[in-house]
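Worksheet for the structure shown next.
With one protein chain removed, the remaining protein chains of the complex are shown where they sit.
Chain nomenclature is as follows: A and B, assigned in order of appearance, with residue numbering initiated at 1 for each chain independently.
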Amino acid sequence: MAKSIEIKKTKYLNPYIGGVLLGIVLLAANFVSGRGLGASGAIKSAIVTVETTIAPVSSESSGFVKEFRQSHAGNPMKTWLVFEMLGVLVGGFLSGAFAGRLKFKVEHSPKITSMKRLFLALGGGVLFGFGSQLGRGCTSGSALSGMAVLSLGGFITMMAIFGTAFALAYFFRKNWI
Amino acid sequence: MKPLRLLALFIIPMGLIIAAVPQNKTKPYKLTAEQLLGEVNTRTQYLTPDAVADMIIKKDPTLRLIDVRSQDEFEKFNLQGAINIPVTDLLSEKYADILNQDGKMNVFYSNGTLTANEAWMVTRQLGYNNNFVLEGGLNYWFDAILNPNKPASTSPDEEFAKYDFRKSAGAALGGGSAIQPSQDQSTVSAKPAITAGIKKKKAAGGC
Partner (left out) sequence: MGPLSVNELISENTNLFLAFIIGIGFGFVLEQSGFSSSRKLAGVFYGYDTVVLKVFFTAAITAMLGLLFFSLFGWIDLSMVYVNPTYLTSAIVGGIIMGAGFIMGGYCPGTSFCGASIGKLDAFVFIGGLFLGVFIFGIGYPIWDGMYLAKFLGSPKISTTLGLTDGVFAILLIMVALAMFWVAEWAEKKFPREEY
C-alpha cells in the first residue's frame, strides 16, 4: 500500500501545477493569436479538405462547408487549429517518451473486453464529434477557452457537458470502475 | 492538501486585486499623433465631389455615403443613398460594424468639411480604414455638381470636360438642365483602393 501511494505521487504532475501550466499555455494562445485553444476545429478542417477534394462541386454548395469558408479563407488545412493539433501530437509524444509511457494498448476496466471498450470509444467519438460541431467547440475550444475569456456560451457548454456526463455516469460505471 | 493551499494562497489575493481595481476600458489608439498628422498633411482622406458623383451615377456598390450631421438636417436634405450617423453618436456600438470594415468605401459629409473631418479623425485614430471625407462638403457639392459655372471661353479643354461631366452629373442627381452626357470623364479623380483592415482577422476563432 505504501508503495502504491509513492507511485501515485510521482507518476503524474500535480494537477494544480498542471492546471497553472495549462493556463499559461492558454494565456499564450490568447496573447499571440487572440483566440484560445481548440481541437475539434482541426478535425473540421480535415473533413472540409476531404469533402472538397472528393466532391468539389456538391460539397461547396453544402451549408456546412459554406459556413466554414466564411470564417476561413484559403486552404482549410493551413489554419491555426490544425498546426496547434499537430503540436499536441508532438507534445504528447515527447511527454510520454520522457515519462516512459509510450505503449500500444487498449485501456479499459477489467470488467469489460477490449472489443467492447473500442466500440464504446467509437460511439463516444461520434457523439463528441457531432456535439462539438453543434456546440461550436469541444471541451477545450468552447468550455475551457470560453471560460478564460468569460464567454457566457463557454460556461453554458461546460455545465452541459459535465452535467450530462455526471448524470449518465451511473449507467456506464462498469466501463470505468 | 498542501498544493491546494498554495494555489489558494496565490489566486485568492490575485482575484481580490483584480476585483478591486477598475477595469481597463481604454481603447488604445492605433495611430500615433505623428502618423495622423502625416495623413492630414497629405490630405489623403479627401474625395472630390466629381469622384463621388461619378460613383453615385455608376451605382458603385462599394460606395456608402454617411451623413454626419444631425438627424434634423439629414431629414431636410441628404444625398442619394446616404445613411445618417450623427457625429455625436459616432462611437456608439451599433455603428462600429459600419465604420470599421473593409468591404465598402465610407464617405463622410457635412455642410462644410469640419464635422466630416472630425468624424474621420476619430475613426482614423482608432485604426479604421476606408473612411473618407467629401471635399468641400455639401456647400461645395451644390456649387460644383448641381450648379456648375460654365468656364470662361479661354479655359483649357479639361475645364470644359469637367464642366460637361458636372452638368450631366448634376442632371442625373436632380438639378440643373440636362445636356448630352460627356464622353470624356478622364478628369474624374481615381478613387482610392479599399484596404483590408484589422477586422477580418478578429473573426477567426472557434473550435
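We take it that contacts are C-beta pairs under 8 Å (C-beta built on N, C-alpha and C of every residue); 3 or more make two chains touch, one makes a residue touch a chain.
In this text, all values refer to a predicted model and were calculated from it rather than measured experimentally.
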item	value
Residue ranges of chain A at the interface with the undisplayed chain	4, 7-8, 11-13, 15-16, 18-40, 43-44, 46-48, 51, 62-65, 67, 78, 80-81, 83-96, 99, 101-109, 117-118, 120-169, 172-173, 175-177
Interface with the unshown chain - residue positions in chain B	1, 4, 7-8, 11-12, 14-16, 18-21, 23-24, 26-28, 198, 201-202, 204-206
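Note that in this section only the chains that are shown with their structure count from here on.
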item	value
Complex contacts: residues of chain A adjacent to chain B	14-17, 20, 33-36, 38-41, 71-72, 80-81, 132, 136-138, 140-142, 145
In the complex, chain B residues that touch chain A	3-4, 6-7, 201-207
